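One structure below.
Complex shown without one protein chain; remaining protein chains in place.
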Amino acid sequence: MAFSSLNEFFAMGGHAVYVWAAWGVTALLMLVIVWHARQERRQLLNVVKRRARRENAQRNAQPSHAQPLQEPVNSAQKDVHHDA
Amino acid sequence: MHAPQGGLMVAIKATLKRDLTLMLRRRGEVLNPLVFFALVITLFPIGISPDPELLASIAPGLLWVAALLAALLSLDSLFRSDYDDGSLEQLLLAPQPLAALGLAKVAVHWLLTGLPLALMAPLLGIMLSLPAGSYAVLALSLALGTASLSLIGAIGAALTVGLARGGVLLSLLVLPLYIPVLIFGAGAVQAAIFGEGIAAHLAILGALLALALMLAPWAIAASLRISING
């Protein structure tokens, strides 16, 4: 332990402003980065889910017309079943 | 089957000739960087001080920075008109390697911007009371350095030619890459003023140019392909 008391630790031998500013900004930035990444992931998952739900609903409404081109027919039927 | 050996040289010569003719027809575009160079150099004594001693001490850096910016200014038009009229697409379709044809275009660019800037710099050096004995080095270092600048800058110009507002982006891409050339170019002039050896600086400028000559054409070709093929 390089410090004999907690006060001394926070004072950093008179360099408190500099040490804590550098560490604080670094920590804050890293936390913001992680928070942003989580937010991004949650949002994208929501978008994908909403799109899946919407397309399933469309398929339920008009099963023969509303299929996207790349979807084979049988898989669309599986989806209908899955949703119900 | 295209002409096997002579084909490349013919194509390079044709590109050189065509670009030279086109550029010489638009004299304004050739003169603009030179006028810009002179103007920027005029601004410094007005903005800082007319004191000859002060000006002499910062002249190498000022001249180099102003020449670098003037060269940058001319980059945007390097591929622009060829892109607009579709002749760049023809260049891509040509059987000769695009890197070689791109190099020919860069050579013309240097001949009509870098070289005139280098020749004009000693004149502006007099106006900044640049110490005697460094004028030849100034011109030489600029002639060598602007060749690297044209090569590196052409990569940026090729990357941004397809973009509507590529101008500002171009300077962001290119200026950081110009820093080594600036350091050794201005360093050469400074060394000449202090009477130190200039061979090392010029050798490094030459090495930078050799490296740029080897690598930049490939990057230019790849960038042109990206810009044209969307």
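When the chains are written out, they are named A and B in that same order, and each has its own residue count from 1.
By our rule, a contact is a pair of C-beta atoms (placed from the backbone, for glycine too) under 8 Å apart; a residue touches a chain by one contact, two chains touch by 3 or more.
In this section, contacts and distances are computed from a predicted model.
In the listed set "MaoC like domain-containing protein", "Cytochrome c oxidase subunit I", "ABC-2 type transport system ATP-binding protein" or "Heme exporter protein C", the entry agreeing with the UniProt name of the missing subunit chain is "Heme exporter protein C".
For the chain excluded from display, the touched partners among the shown chains of the whole complex are A, B.
Not every partner is drawn; the one left out touches chain B at residues 152, 155, 159-160, 162-163, 165-166, 169, 172-173, 175-177, 179-180, 183-184, 187, 208, 211, 215, 219, 222-223, 226-227, 229-230.
In the full complex, the hidden chain is touched by chain A at residues 1-3, 9, 12-15, 18-19, 21-23, 25-26, 29-30, 33-34, 37, 40-41, 44-45, 47-49, 51-52, 55, 68, 70-71, 75, 82.
FYI, only the chains that are shown with their structure count from here on.
In this assembly, the C-alpha centroid of chain A lies 46 Å from the C-alpha centroid of chain B.
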